[in-house]
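Quick one: this structure, given as structure tokens, is what I'll be asking you about.
Left out: one protein chain. Kept in place: all the others.
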Amino acid sequence: MTSIARAVLYRTAHVLGLLLAVLVFNFLLIHLAPGDPAQVIAGDMGGATPEVLAEIRTRFGLDLPLHEQLLAYLGRVLTGDLGYSFYFDRPVTALIGQRILPTLILVLSALVLAVVVGTVLGVISARWPRSWFSHALTVLSLAGYSAPVFWTGILLLILFASVWPLFPVTGMYSGIGDRTGISYLIDVAHHLVLPAFTLAIVYIAQYSRLSRAAMLDVLGSDYIRTARAKGLGEGKVIFKHALRNAILPVITMAGLQFSNLFAGAVLVETVFGWPGMGRLAFESILRRDAPTILGILFFSALVVIVANQLTDLFYRLADPRIAGKGSR
Amino acid sequence: MSAVPQRTPAAAGVYGAPPAARSPMGEAWRMFLRNRAAVAGLVLMVGIVLMTLVGPLLYPVDPFGMVWAPFTPPLETEYVLGTDYLGRDVLAGIVHGGTATLAVGASAAVISIVLGVLIGAFAGYYGGWVDATLMRVTEFFQVLPPLLLAMVLITLFQPTLTTIAATIGLASWTGVARLARAEFMRLNQQEFVRAARALSASNARIMLRVILPNALPPLIVMAAMNTGVAILFEAGLSFLGLGDPTTMSWGFMIGASREYILDAWWPVTLPGIAIFLTVLAVSLIGDGLNDAFNPKLRER
Partner (left out) sequence: MDALSMPENRLLEVRGLTVRFGSVVAVKDLSFHLDRGETLAIVGESGSGKSVTALAILRLIEYGSQGVIEAGEILFRRPDGSVVDLVRQPERVLRGIRGDAISMIFQEPLTSLNPVYTVGNQIAETLVLHRGISWDEAMETALEMLRKVRIPDPERRLRTYPHEMSGGMRQRVMIAMALACRPSILIADEPTTALDVTIQAQTLELMRQLQEEFGTAIILITHDMGVVAETADRVVVMCRSEFVEEGPVGRIFAAPQAEYTRLLLDAVPRLGSLADTPYPKPFPLPGAEAPAETAPPSDRPVLEVDGLVKRFPAAGGQVHAVESVSFTLSAGETLAVVGESGSGKSTVANLVMRLTEPTDGAIRLLGTDITGLSHRAMKPHRREMQMVFQDPYASLDPRRTVGDLVGEPMRIHRTESRATVRDRVAELFGLVGLSPDQMRRYPHQFSGGQRQRLCIARALALHPRLIIADEAVSALDVSIQAQIVNLMLDLQSRLGLSYLFISHDMAVVERVSHRVAVMHLGRIVEIGPRREVLANPRHSYTQRLLSAVPVADPAARGRRGRSLAVGDIPSPIHPQGYTPPPVRLRAAGPGHFVAEE
């Protein structure tokens, strides 16, 4: 029991350390940026008045020594205060709180889509590596990750807006959002199809290649030979003995790439008008709104860290070989 | 048939002509040239690079200048690819806009490779606290979403081609570092590295002359892939309006015209095809290199 407790403690300290590093990094960025920190914090809001700048200086104690400012900053973050957006005229925490859920919905559905579809395609292609399907998948996956995600998004948007209006192309819900219950969920899901698919394309391409390679590798391994020597049918060989081993590299990769997926959401949300954190990032960047964009960076890092820990946990469940060992 | 193999490679006759002296790199290159898709990628890439280098001289139209009525469709006037919402020539944009994309893509890839290999090599070779420290740093950069990090840096600093390239490089070296670390760690355990150490070879010699050449194949493949990623990255930043405002780029063209997509498809679609083909070329090359280096296709 104590070893588990120690592992949990170690992990928590590790996570907190990473978060602290992100905060210090954020803090330093504002002060390292060229120009007056007060101006940086105020952002490009159409001529920050001297009064606003003065207010910022007193509020953030910009005249104090740097280390005192850092401590004050960390203290504020602890109480949930990530700063104030002068452009949006609202606290950053509130702004992000409003936008985080749509982003999580988008990113997680894209992730699930990518892992499931990518793995299925990869496994089929590895089972018949010389088939036309396998060749077509190789070509398609190359194309899939060569196309810029925002461009694919726009092409899909043209297709579904003017040619084949099957899915809504903008926003997260219809009308003024007055639906409730199941009907609301269906509406959101309907709006989710295009952005989630667009975001997933690149990763479907990658995971299909990855799982194809892993599956080919596993199918050539000794324990698959053993499984066949037992007289198991192809279904059991593939789905019981091979798949669980072949999916391990996909899990690792999905964990490592979670932050990329999060970044991709910025572009996809911008294209499809999805009201998430990515779109907020885009809006705040247009106005050089530093507190908001830094808050988003911190929040994304937080989500990525949590996601990485979950991936790790999941990996441990899937692979008994590392279950008993320390942090990877 | 003689039973016990002799000192000279008499057995060679059984399997064909005695092998000529072939370096593993030379072998890989031959393999690459036999791969039709890879060669197609190489030809495409050469074509694109030539277009961006020579094109602006052959087609010296200002990509920012208003040359004709807005929304002129392709093939209707002397501006064969039409104009955008401000009447700017799309062809000029494509010809001139490649420079920024390719330059930023290539230099960002170089930065990420150099940074990643340095950090990964030291971490993997020395292990212990060096590894622990460097991997903490890597992990820190790993949790910051690359595009968001680049957005923050570019917001705070000025968006010039140099800062953009540096930013993209800084945001995408972690994968390289992980790969380099794993390769250096793996090779460090190999007997031929221990053999070099038993000969009193210095650490620098072992890292540079013994391990690095053997770690290169996967790193070269990753460099190719990273160039593609960096090009997409630059395009994404330009699309968001974070590119160098003084330079035309493909991503910028898409971002500027996307509001009018339902009125005019060409100012968005055509530069997108340019990006797509460039990245596709790089991916094909990377894929070909990967197959060429793959030892499973060759005897060891």
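We just call them A and B in the order they show up, numbering each chain from 1.
Here is the rule we use: a contact is a pair of C-beta atoms (placed from the backbone, for glycine too) under 8 Å apart; a residue touches a chain by one contact, two chains touch by 3 or more.
As the structure is a computational prediction, the values presented were derived from the model and not from experiment.
Contacts of the undisplayed chain with visible chains (whole complex): A, B.
Note that of A:22, A:172, A:219 or A:296, the residue touching the chain absent from this view is A:219.
Across B:130, B:195 or B:262, the residue that sits in touch with the chain not pictured is B:195. Note on the undisplayed chain: of the listed residues A:227, A:266 or A:305, the one touching it is A:227. By the touch criterion stated above, the residues of chain B touching the omitted chain are 1, 3-5, 7-9, 11, 14, 19, 21-25, 190-192, 194-202, 205, 210, 213-214, 298-300. Counting the whole complex, the residues of chain A in touch with the unshown chain are 219-223, 225-233, 241, 244-245, 318-321, 325.
Following the convention adopted for this analysis, only the chains that are shown with their structure count from here on.
Chain contact summary for the complex, chain A toward chain B: residues 18, 21-22, 25, 29-30, 32-34, 40, 142-143, 145-151, 154-155, 157-158, 161-162, 256, 259-260, 262-264, 266-267, 270-271, 281-282, 285-286, 288, 290, 293-294, 296-297, 300-301, 304-305, 308.
Put simply, chain B touches chain A in their complex at residues 139-140, 142-149, 151-153, 155-158, 175, 178, 228, 232, 235-236, 239-242, 251, 254-255, 258, 261-262, 265, 268-269, 272, 275-276, 279-280, 282-284, 287.
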